[in-house]
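In this view, the complex is presented without one of its protein chains, the others remaining in place.
Letters are used for the chains, namely A and B, taken in the order the chains are written, and counting of residues starts over at 1 for each.
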Amino acid sequence: MACSADIHYAELHCISNFTFLRGASHPEELVQRAHDLGYRALAITDECSLAGVVRAWRVARELNFHLIIGSEFRFDDGMRLLLLATNLAGYSALSQLITDCRRQSEKGSYHIERPMLDQGLPDCLALLAPTLPLPGEEVLIEQTQWLAERFPKRCWLLYERVLSADDEQSLQALSRIAAAARLALAAAGDVHMHDAGRRRLQDVLTCIRHGCAISQAGQRLYPNGERHLRSTQKLARLYPRELLDETLRIASLCQFRLDQVHYQYPDEIIPENHTVSSYLRQETEAGIRRRWPGGEPVKVRKLVEKELALIAELQYEPYFLTVYDIVKYARSQKILCQGRGSAANSAVCYCLGITEVDPARVDLLFERFISKERNEPPDIDVDFEHERREQVIQYIYRKYGRERAAIAAAVITYRPRSAVRDVGKALGLSLDQVDALAKSLAWWDGRKVKPERLRDAGFDPDSQLISQLMTLVNEIIGFPRHLSQHTGGFIIARQKLSALVPIENASMADRTIIQWDKDDLETLGFMKVDVLALGMLSAIRKTLDLIENTSGRRLRMQDIPPDDPATYRMIQQADTIGVFQIESRAQMSMLPRLKPASYYDLVIEVAIMRPGPIQGGMVHPYLRRRQGKEKVAYPSDDLRPVLERTLGIPIFQEQVIKLAMVAAGFSPGEADQLRRAMAAWKRKGGMEPFRKKLIDGMLARSYPLDFAEQIYQQILGFGDYGFPESHSASFALLAYVSSWLKAHEPAAFVCALINSQPMGFYRPDQLLQDARRHGVEVRPVDALASDWDCTLEKTAGKPALRMGFRLLKGMSRRAADMIVAQRRERPFASIRDLATGTGLNRRQLDILAASGALRSLSEHRNDARWQVWGQHKTTPLLQQAPLKETPTRLPEPGEGERLLDDYALTSLTLGRHPLALLREKLDRARLLPLGQLKQLRHGQRSRAAGIVIGRQRPHTAAGVTFLTLEDETGQANIIVWRDLAEKQRRILLHAPLLVVSGKVEKEGEVVHFIAEKLEDYSGLLGKLQTRSRDFH
Amino acid sequence: MSEPANSKGELWLALHLPLLGLDLLQLSSAHAPAACLYEGENKHQRVWLGNSRARRCGIVPGMALKAALAQCPDLQTYPRRADAEQSRLEQLALICLDFSSRISLEPPQGLLLEVGASARLWQTKFLRRHLQGLLREQGHIVYTALHETPTGALLLARSRQNRPAQIPLGAFPVDAGITRKLARIGVHTLNDYLTLPEKDRMLRFGPELEQMALKILGRLPDPRRNWRPPCRFRRTLELEYETASAGQLLFYARRLLDELDEALAQTCSAVQQLHWIFHHYRRAPTRHQQQLLHPGRDMSRISLLLHEQLERLPLPASVEKITLQVNRFWPKAADSLSLLRDMGQNIDAIEPLLEKLQARLGAQAVYQLRALPDHRPELAWARVAPGKATPPPDQLPPRPLWLLPQPRKLSSIRSFRHWRGPERIASGWWEDDIRRDYYRARHRSGVTYWLYHHAGEWFIHGVFG
Partner (left out) sequence: MNSALQSILKDPRIWRADEENHQQRSLETGLAGLDALLPGGGWPLAALSEVLLPETGSSELRVLLPGLARQTSGDGWAALVSPPLLPCATALAAQGVNLSRLLLVESSADRLWAAEQILRSGQCRLLICWPGKISARQKHRLQLAAEHGDSCCIAVLADSRNAASSAALKLRLYSGADGLHLHILKNRGGRPGRECLLPHV
């Protein structure tokens, strides 16, 4: 046996889990393992994909390990070929080949045929890796000859010894063939896993891929677990020495490194006679004159000059100008948009109109704008009206072409539910069992599958099957399943994008995505513009349009008066249903305590109810200081400038990073690493080193251990959902604008909100209820008056809202448009008239009748139905002579029946609340109306009933569920602690009508009802259906 | 509403068994745990019927089984067996034959008896009570009703009403959409319905409901198909003298077979299972069952087989009577044989041979092999009944010609030469896990064996020959 010391090996055939449902290890794991085993190099050769290479590269770069980039291809005739890039040109050709194979196939698949390689790939090596059992010798001879002609002196034949039957014969046959074609034979391992321990998972992936249970999988599985990275000693036993040596020769030819891929900004954004700098300067100056017609403040001028200098130094002008160009396009189309992110809140962006956050109003912010130390592209996200974002996207495609613009990938990974479903099926559980199991993971479960849940679903967590399932599920969680499109991250390049990264089809028609996600892009310094969709922008634009239509007044976002006392009063009372960001339950419980009175208060409000500050335990200290119950103090004088704006309490992600620098001695580079690690630790872990450094650093500078620990927890919290001040600043502005509109133009605001659905936190019926409570007159759907959208009708006083057909469940847009069009020609005289005129089908007519929308044409709904059902499609001739109908007297529907119809069709009744109809029964059961809960004393016990209109369990709130109940007297917030929620899970999750027994807790004006027992009273509701919005 | 005029003087008694399917499982009592029957496959499973406890949990027919299980996790669920329900209805009809010769099966849950004649003999009240009692003894919940028309009687029993006018429309076996629609304009009973203008209601709600209403009113004929008891065969032959001789018994048995052949010819049927009972004097009879591979009517083959079997059948004493009983007649065309013929398999020629071999050696001893696509050698094959076409798997790894029934441990491998391998087979972690390195090696005797190494020990598993 050879001595291990002089065995050297490079693995040239290795797929990662980015060859979906085949590879059973992450690229990072593979590189790490290959390095640990002392391999000289590792090629990642995912099947027609480069999706995993950046991840592998990140580790390889750190370990200074030779990573080879390649890809595996399977031809229709069974030929399996590996192509490895030797240099940048080879890499580009490979990327282009993958793009070609993928673009001509459906999403997720590819197709390659031999003519595509007729020119060879001059800077790639080709390795023929015959699948086992070996095809016939003639077949292999033909393949090697074909290959040798296209890749002269650049091709090899691989012998992959994975301990299958007849390995020796295979070797002999391959040696013969190689000799005949004058190629060298090299060793390879057909690696699917970094470690043999992943064998079971690999089998399960195979089953998922084939859609079969493992007991049925048979030979679709590999016969053994040899397809892993094996020790060099073992390889020395399995392969002739010269085959191992050949791998090193091949590896030495592959000198390509991923950091040779250079991204360049597009350059056509500037007009002639301009440089990027002069053009940016010109547009910024124009903006300054527009923003400050009377001359800009000195502060602003200084800021602009500083920013421009920095931008020029880092050569970021094209980036700002690209974003500017997109925003300018949106503006020309009257599409509302708003930038956010560190660079977006710069003075330059304000001048360019990318943001409305005025640098003169808030002195912005920490130095996250862009920094010289970090070689990191600036970050600007732009939100557009959600219904019109597609227009912007198509503009980008038009302007730069599909060759140069594509959307970043989002890697869809296994989550507990999908993991349980797929693994369960693979292990042979029945569909019912799998569903029961998957369902038992309600939306609030953490990342791991808990044994209690399994018991609930009727499984024995100690059985072998279940313990295997649990292990596999935990292993597969986080595995990539497929590539999807990022919400809006666009990559735009100066040259052909497919030469930098493969492009493939997305599931949406006319969409193409690249194979890398945003982390990958950041690693390689690619520029990304986030073109995002935001419903609230649509709603705001529609509100402004409605105001113009009813009052003739044209408001723009920047015209809305800042610091309006009425608006802040409303916000302080948590009267914020429908407004942006501060409408959630948790936010609403915070508002009366925090009492925002200025724009910056809103910035804090938006950021504070998030995992970071909550896990760091910063919310209550901040509130106490805000309420004056506690003195504002600073952990040290050094930290005063960092924490001054937030009363000495760190709230924002930027503050925590800065704090790590000031209080724990992190260098700017380290701080930046911390920021990146923070975003990724949930997926990848790796925070431990920072914890030690942070805590040691802070202790060394005499900060208390408690404080250090708190900061660390907060950092972990940011990992869940990092929320920097720069984003808060933009969101707070929209929160303020929407609040102002709600306060001053409630009818237009609610109308626009409903017409922008689906969006936001509340359902249309809840929004309408709220509007009615604010005195907006709501008029029912009426075939003679309604449009598809809700409309405002002029009255003597404030405008009234007319419900639109869109609120009727099952009503089609086409039918509604038909009614409106016909009505415009000639008003309907009868139901018959309407039916024949519009040609609506029976179902649509039925909906109109049931909803009372035919009220003006009939006695009551029963009558309307009777008439509608009597309508038949008639020929024009018959139309003249209507069939004689015997007049029929039908019973008028009762209030309960009307209500059921209303709820069935609109989830809303303009009549009495359903619980009003049940009130007598509820009184007899001694249930308190919700409106009276507020009058109870702190600590008093009571029992009340209500329809569940919201369930919320924020990840951060330590297992607390917030329930919102509603009855005819109002709404109440119910808090359900974890113990009770676990005990009464089923009722909590499913009952639409709940009776809650519990205790009142008051803190100032904030009233909470703490549940002690839940009862399901849904039986009382009969057929009345309600739904609640459950949020994650 | 006027009572129907009935010129024929018929009177129909309806028996409605609301929980028939659950009766069969003894799950219909009020104390039974929540249970339901379901229909449909996989994702389309829907509740067909629930017992009273299930109803209390809100389980209603038509709801998705998954939803039902979500609502009531303890719910016991069983597939509905329409065939079992049908045969129970037939059994009950047999009982009812004592009271009426005109019986109509009304699946899924009812029976109709024309009792005009017997009602004159029995008082109607007594007749109803008597029948109710009989059915309850059989473990059924039953509702009864009398009406001049079959439809009227059935619907009264189903809705447990006394007067047709009160029958809720929901009880009518029509598309539920129609009755739901009617309910939505406040029309709930037959009476409500009949007050609507006749022409207009037809236009809106179609003929289905209308016709039933008219049948109840006696304005439309309402014919029912008479039920006839089904075919079976049971004959007993008294022997002229007692005998235990196989030859003589066969002689008599052939007479019974001739009768059976005639019965089969009449109904165009075939048999698969024959029960022979040889009665002895003062001793328990000897029973013998003949099972054919496929339903058939070839009496000479059956008698040949019987011959073979009779010779080996131990009889404790001589026989005085022989009974031949066949419980099920098969339709002649629908045998699986024709299927095989379609597949181009000339199976029937070898079938008598297979039957003969199986009759003597037992079914297990006559088989064919099937190769299965499993890596584990023990699971890569199976015994299957002969005559089945079984395609081999795509991949057939090199294997020895002989396998040992059990791998045999070797104390030494010294006498083996010319080793080749290993082929590593490590699979089956989810059930029968194996991890073996297989080698092929030649023994001193010149025979090549298949050996494997596992946990430090050597086993011999096969012979290449």
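Here, contacts are C-beta pairs under 8 Å (C-beta built on N, C-alpha and C of every residue); 3 or more make two chains touch, one makes a residue touch a chain.
These figures come from a predicted structure and were not determined experimentally.
*Asks:* In the intact complex, which of the presented chains make contact with the chain not displayed?
*Replies:* Hidden chain contacts in the full assembly come out as B.
*Asks:* Spell out the interface residues on chain B facing the chain that's missing from view.
*Replies:* Interface residues of chain B facing the absent chain: 346, 349-350, 352-354, 356-357, 360-361, 364-372, 377, 380-383, 386-390, 392, 396-405, 442, 445-448, 462-465.
We take it that only the chains that are shown with their structure count from here on.
*Asks:* Could you put a whole-Å number on the gap between the CA centroids of chain A and chain B?
*Replies:* One centre to the other, that is 52 Å.
*Asks:* Contact residues on chain A for chain B in the complex?
*Replies:* Residues 133, 163-168, 199-200, 203, 214-215, 218-221, 223-226, 427-428, 431-432, 435-436, 439, 458, 465, 468, 850, 862, 865-866, 869-870, 872, 885-886, 888, 890-891, 893, 897, 990, 1019 of chain A touch chain B in their complex.
*Asks:* Looking at the complex, which residues from chain B come into contact with chain A?
*Replies:* Listed in rising order, the residues of chain B that touch chain A are 42-43, 58, 66, 69-70, 73, 181, 184-187, 196-197, 199-200, 203-205, 372-375, 393-395, 397-398, 420-427, 429-431, 437-438.
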